[in-house]
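A single protein chain has been removed from this complex, and every other one stays in its place.
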Amino acid sequence: MIRFNNDYNHGAHPQILKALAETNDQSYCGYGLDSLCQKASEEIKKYLDCPTAAIHYLVGGTQTNYTVIAAALRPYQSVISAESGHIHAHETGAVENTGHKIHTLPGKDGKITAAQIEAVAADYAESTIPEHITQPKMVYISFPTEYGTLYSLNELEAISSVCRKYDLYLFVDGARMGYGLGSVKNDVSLSDLARLTDAFYLGGTKCGTLFGEALVILNPKLQPDFRSCIKQNGAMLAKGWLLGLQFYTMFRDGLYFKITRKADEYAMRIKEAFAEKGIPAYIESFTNQQFVVVTNRQKEQLAENFIFEFEGKIDEDHSCIRFCTSWSTTEEEVRALTEEIRRL
Amino acid sequence: MIRFNNDYNHGAHPQILKALAETNDQSYCGYGLDSLCQKASEEIKKYLDCPTAAIHYLVGGTQTNYTVIAAALRPYQSVISAESGHIHAHETGAVENTGHKIHTLPGKDGKITAAQIEAVAADYAESTIPEHITQPKMVYISFPTEYGTLYSLNELEAISSVCRKYDLYLFVDGARMGYGLGSVKNDVSLSDLARLTDAFYLGGTKCGTLFGEALVILNPKLQPDFRSCIKQNGAMLAKGWLLGLQFYTMFRDGLYFKITRKADEYAMRIKEAFAEKGIPAYIESFTNQQFVVVTNRQKEQLAENFIFEFEGKIDEDHSCIRFCTSWSTTEEEVRALTEEIRRL
Amino acid sequence: MIRFNNDYNHGAHPQILKALAETNDQSYCGYGLDSLCQKASEEIKKYLDCPTAAIHYLVGGTQTNYTVIAAALRPYQSVISAESGHIHAHETGAVENTGHKIHTLPGKDGKITAAQIEAVAADYAESTIPEHITQPKMVYISFPTEYGTLYSLNELEAISSVCRKYDLYLFVDGARMGYGLGSVKNDVSLSDLARLTDAFYLGGTKCGTLFGEALVILNPKLQPDFRSCIKQNGAMLAKGWLLGLQFYTMFRDGLYFKITRKADEYAMRIKEAFAEKGIPAYIESFTNQQFVVVTNRQKEQLAENFIFEFEGKIDEDHSCIRFCTSWSTTEEEVRALTEEIRRL
Partner (left out) sequence: MIRFNNDYNHGAHPQILKALAETNDQSYCGYGLDSLCQKASEEIKKYLDCPTAAIHYLVGGTQTNYTVIAAALRPYQSVISAESGHIHAHETGAVENTGHKIHTLPGKDGKITAAQIEAVAADYAESTIPEHITQPKMVYISFPTEYGTLYSLNELEAISSVCRKYDLYLFVDGARMGYGLGSVKNDVSLSDLARLTDAFYLGGTKCGTLFGEALVILNPKLQPDFRSCIKQNGAMLAKGWLLGLQFYTMFRDGLYFKITRKADEYAMRIKEAFAEKGIPAYIESFTNQQFVVVTNRQKEQLAENFIFEFEGKIDEDHSCIRFCTSWSTTEEEVRALTEEIRRL
């Protein structure tokens, strides 16, 4: 059986394991104050064009999301998100557990628009009884989204502009950032994100590390005492250098970008195979997640040799299923899948 | 100017003030452990047909809502509500502030159905990864709803039945309970509520007292240590007997029912006046809140002598506005309004 | 039986009830945005010498305490309090329920010192790993304290000075403020409090109103959106004018000060009676609460005609008990008690 069910079903890129082995006899000071975290941050900053950025390393995505949101908001403030946003749909109410409402907006292909955000912010600004509703203060978007789609640079510029107009923080969940940046359709760079957002993160878990997310805080208002927030939320790894080492390995020579771009290319081959077969995409994605609508019979046939994710029934005869490539996907696995698709 | 803007713009029914004056020289023990609270509870229990019910007196509705919800749920559990539910739309994220997600459902006329609730509960029950989403554990409905509409006994029976099937608590916000019970269209009694729900409350603030809500907890699982929850949430009035006294005054001889039924009758006269004039209801309500769609010109004319609530624009020329009657509304005020409506 | 057990066992000063009766036919807008709240605030401001103070009316003390603390602190920040502080000892963990640690200090007679506070703040400032401990950011003191003792103006100046040096907020719980201001030993004025603190409140519940606390926020940093915090914490009374009316009645002609000063005088007579009898004070208080150490026999004899509060056993033969006077205490009640004391 070959797994295409998600992008976190293998350990880590071999260079990561090698780096771990090479440093295992070294001793380091704890809690992310070590030299490896520092070196990783220097490498990442080369892409940002923002010398005042503060970079922190946390263990996982859910943790990073609620730690940032809880640190940024006062108790009566809410965070705007697409209904399909990970914080709303897949994190067991972690954000609400920190006391904050998620103000959901219906998304299109997992995305929300500057106009939608402005409508919410303007409503609040014009409310005669604002004290009876939560104050929208942050916008959460995913890049790429949970459906593999991408915000264009224009769309991001527009969202950022609305956020600044209404004094909202813009926070980008980059759990799959590599696959976003590596897409053939992408026109957004890390320095764009650094310029347009208040905080974003570079996902490691899904992009080649054993675990870990590199959080970049641009807005100086969100920087003070952030390490206290990390610790309080159980997100401060005792052996923090393990995170620094992994991200240093990923960014010192662009490995992060290379392996995720490759995964995107594989995904495009799978996409084409489905298209050629006339099997429709559920959503047009140009990143490593491919959602397609198959018949029950096709699903069964694919399930003989491949593990993929069942997303839901479309009707009695059809289902939406997801195939993910990742940094660990091989040429052979992709070939096996595309050949099977052609045989459907 | 005559106020029809809400049902909490006057102090209290004269009998309440009289009772306060008569007992002002007495001293009582604190925190609701006094004889007046006990007497009030005995009176209320006469309507419940449930000797094991526990009754507590809290100060306000928002407070009662989040105190009950926070007491009932474990951290990863959520409460189901209509999008128009007061806890979602008008309480500044108080429920989320206690750590819980509100699972919203689109309502029809402010109501949700047993089928909608069952769909949510069944989805969770069948989920293969329930730990990634919140567990629905309580259903919150308002009786009457925020739009003045009512659940029929059949509808309540069906909702209660689904709740029991899926082990969900059913909690009824009765901030305007009197106006619900007094409606010509109502077929639900307090003993029905006691039989079908796990907790509900009898609103005082909007139904004739200075302030206060009488919370009835039916389900024995929700009863232990509830006073600790009240205190922790700042909802335990030091001079608790002031609440007991007010509810005793309301329930010892049915004053609560009488004055709210009267307000409903007045609302029906206003409803008829609008109907006769051909001014459409925004929502068909048979309780003390009347939502109508008026032209800008009609709105301006009404605003000359009456204060009402602006609910939102329908289009360039039309608005939805709300007229509320209450226990304090007088025959003269209603006549003045209905005559003005006829002159529109 | 005559109650000296606490200062909240009677309804309200007759002028309050009179004012309620006189305005009961009026209608007001809700949530504290009415003319009566405004008038009350104007009266209170006359004592403050701080035109930019923001005044809000909340229902009770516990509620006021945690609402202010939760509004002021970020998630990893803590509030310093004496171990005997009301927030630590009598509020069911309400502050922790909002997510914040109370950093307790051993008090002397219910008071903490500037030196103690400075030691905590300096420890944090000098910590090499501050992210592993909470950041002290607020100091909570009670005036008078839970033991009836008072901070002198010198002590308050010193505490305020330390707070400003370390950027800590100073918040004063004034649930019994009237009895503090009225004490023969007091040298602190409301304008001193306005000058030296960031927020304090004037207790109503224990000082002559039916209920209610007038919160004065001096520090402009704590003012924005405070009404959202009130609403979210269930502390916004729908009929807010009931609070405004009560505080207007109390402050328009100094009634608040007069009735509490009288209660203090009565307490001094009780204090003297015990002293003359050789019954020792547990703590030297010059406000309305008197703590004395009596023998079991004396306790029994006093209990025949008086209700007082048992505070704890001192040894097999002695107990600490508390007698409270209040605005409702009468000359006759005091005489009855002092005569009984003389007969012990």
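Residue numbering begins at 1 within each chain, and the chains themselves are lettered A, B and C in the order written.
As a convention for this text, a residue touches a chain if its C-beta (ideal position, glycine included) is under 8 Å from a C-beta of that chain, and two chains touch if they have at least 3 such contacts.
All values derive from a computational prediction rather than experimental measurement.
Enquirer: Check the options A:93, A:107 or A:244 and report the residue that touches the missing chain.
Expert: A:93
Enquirer: From the list A:210, A:281 or A:336, pick the residue that touches the absent chain.
Expert: A:210
Enquirer: Among A:41, A:78, A:197 or A:233, choose the residue that contacts the chain missing from this document, as touch is defined above.
Expert: Among A:41, A:78, A:197 or A:233, only A:233 touches the chain that is not shown.
Enquirer: Among B:61, B:99, B:182 or B:234, which residue is in contact with the omitted chain in the full complex?
Expert: Candidates B:61, B:99, B:182 or B:234; residue touching the omitted chain: B:99.
Enquirer: Using the touch definition up top, pick the residue from A:44, A:59, A:181 or A:263 that touches the left-out chain.
Expert: Touches the omitted chain: A:59.
Enquirer: Residues on subunit A that touch the omitted chain in the whole complex?
Expert: Touch with the absent chain occurs at residues 3, 5-6, 8-12, 14, 17, 20-21, 23-30, 59-64, 66-67, 91-94, 97, 205-206, 210-211, 228, 231-239, 242, 328.
Enquirer: Considering the entire assembly, which residues of subunit C contact the chain that has been omitted?
Expert: Touching the missing chain: residues 75-76, 78, 89-93, 96-102, 131-134.
Enquirer: Taking the full complex into account, what residues of subunit B touch the chain not shown?
Expert: 31, 70-71, 74-76, 98-99, 129-132, 134-135, 225, 227-232, 236
Assume only the chains that are shown with their structure count from here on.
Enquirer: Shared interface numbers for subunit A and subunit C above half of all numbers used, same, or below, different?
Expert: Same: when the shared numbers are divided by all numbers used, the fraction is over half.
Enquirer: CA centre of subunit A versus CA centre of subunit B: separation in Å?
Expert: 42
Enquirer: On a C-alpha centroid basis, what's the spacing between subunit B and subunit C, in Å?
Expert: Here subunit B and subunit C have centroids separated by 34 Å.
Enquirer: Centroid from C-alpha atoms only, then distance subunit A to subunit C, rounded to Å. What do you get?
Expert: 50
Enquirer: Residues of subunit B touching 2+ other chains?
Expert: 91-93, 97, in rising order.
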